[in-house]
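Just one protein chain is left out here, and the rest sit where they should.
Right after this comes chain A.
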Amino acid sequence: MRSATRVAVAPEGGGLPGAVAAEWTKLWTVRAAYLCLVAGVALMGVFTFYYGSIARINGHPVQPVGNAPVAAAVLVQFAVGVLAMTSVTAEYATTSVRATLLWVPVRHRVQLAKALVTGAVAFLAGVLLGVLGTVVAWVSFEGRATFDGATVGGQVLLLGVYLGLVAVLTVGMSFALRAPAGVLTVLFLLLYGVPTLLEGLGGEVLLTVNDHLPLAAGTHSMLGDEAPYPRPVGLLIVTGWAAVAHLAGREVLRRRDA
């Protein structure tokens, strides 16, 4: 029998490491990921330049230089969000998700691999963009900022973690919704529209609600705020959102036909 000899020679590979390797390869063999990262660089550069300039021109109090890249998260999060989203929605749009599921038939493993790959890329991108933003802001602040290695390091690292979690959240949401229009709408509302609305309306209740949305929770944590909750709690809230989206995506992926 052929099968007997085949099993004997080829027992390794595959599984989750195989799925991760395949997702990694797929990510870098189309242009979307590069475009998203270029967009991230542009958004971070422009935003932090203006952040520093405005603080200087308006005579804001001196602040840690890392606040500039942290504030840029409101824009940069969409660069990694779109990157994570297209890794899922492009496969549904081109029906290549069927090929993916033939290669890796354990469905949750596909989602996990995509979350790990885009999460890791978003984390690394976040750290590097954080460094870039710090440098740009340092120049445009022209002395109206403080530089403390530990503070900046912590902020940059947390920016990476926040963006990584945004990617995981987006992957889950994309498996749940499948179509890019839907994902972009929900992502935009969750990470920008609703927070802006709640902050604009103000009031204790609405602001408390906002503090439990991913952007505000992540920002509190990155800025090192001790109120309304200690730093790690903000990160936990973002993790919770990512986990909920991940489980929602997992459930839809498990139930529906490809």
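Definition applied: contacts are C-beta pairs under 8 Å (C-beta built on N, C-alpha and C of every residue); 3 or more make two chains touch, one makes a residue touch a chain; residues count from 1.
Basically, contacts and distances are computed from a predicted model.
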**Prompt:** Absent chain per UniProt: "Multidrug ABC transporter ATP-binding protein", "Molybdenum transport system permease", "Probable chemoreceptor glutamine deamidase CheD" or "Response regulator"?
**Reply:** "Multidrug ABC transporter ATP-binding protein"
**Touching the absent chain when the full complex is considered, from A:A71, A:A84 or A:V104** = A:V104
**Request:** Based on the whole complex, identify which of A:T94, A:T185 or A:T208 touches the chain you can't see.
**Result:** A:T94
**Item:** Absent-chain interface as seen on chain A, which is shown
**Value:** 1-3, 6, 10, 12-15, 18-19, 21-26, 29-32, 90-91, 94-96, 98-99, 101-107, 255, 257-258
